[in-house]
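After the structure tokens below, expect a handful of questions from me.
Complex shown without one protein chain; remaining protein chains in place.
Moving on to chain A:
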Amino acid sequence: MADASDAGRGVPAASVRVVIVDDHSIFRSGLKADLDASIEVVGEAHDVESAVAAVTDAAPDVVLLDVHLPGVGVPSGASGGAEVIRRVGSSMPGTRFLALSVSDKAEDVVGVIRAGARGYITKGSSGADVSRAVQAVAGGDAVFSPKLAGFVLDAFGAAVGETAAASDELDRLSAREQEVMRLIARGYAYKEVAAELFISTKTVETHVSAVLRKLQLSSRYELTAWANARRLL
């Protein structure tokens, strides 16, 4: 999913410190070997408790977080990944979370996004894609895949013509945000979205971040219902 992650602005900043959280050691080592040189893996964890410990210890820039993580005391209906963010997110303001999911069903990821992750990427993505997404998240951007953009359009009723009247409305998207989401859903990278809409890449990123914020804060029925109904994955 290069489209998901072309958000990286191509400036490899000073190396990004990353903690990888996944319950499969094969996957962790595979991913570790595949990441760019600009990314330094400073910790690994395999369940909720060890993840909390590792993140608190290492204080990384980005946590690559498996959505489906085993752990003690994870409330039913919540995923382990979301639980990790809930436990450490508020005490580590400098750390950003990028969700990793084996599934590209956006519904599965909504829970972890709503808990505070800055985006998600599927586990099938190549090391380069993951690296770009990590850089983007480290730079403060949100990472949206076409699937997630489609889900957002659906959940916010964009297809049936619901448009936010005021810019601070949480339960609907503004016309511009819808345009941006549509283009991302059509497979456009951020800079292509920018060219298409005659705006700057920075503005695209602002819109995407605004959508992410709405996704996290909105109490729209569809969002909570979807997240609850898809308990299994």
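A few notes on this one:
The rule is short, and it goes like this: a residue touches a chain if its C-beta (ideal position, glycine included) is under 8 Å from a C-beta of that chain, and two chains touch if they have at least 3 such contacts; residues count from 1.
Please note the rule applied: contacts and distances are computed from a predicted model.
Protein name for the hidden chain, per its UniProt entry and selected from "Cytochrome c oxidase accessory protein CcoG", "Peptide ABC transporter permease", "ATP-binding protein" or "NADH-quinone oxidoreductase subunit J": "ATP-binding protein". When the missing chain is restored to the complex, the residue among A:Val102, A:Leu170 or A:Ile199 that touches it is A:Val102. By the touch criterion stated above, the residues of chain A touching the omitted chain are 1-3, 23-24, 26-27, 30-31, 34, 68, 102-103, 122-127, 146-147, 149-150, 153-154, 158-161, 182-183, 185-188, 191-193, 195-196, 232-233.
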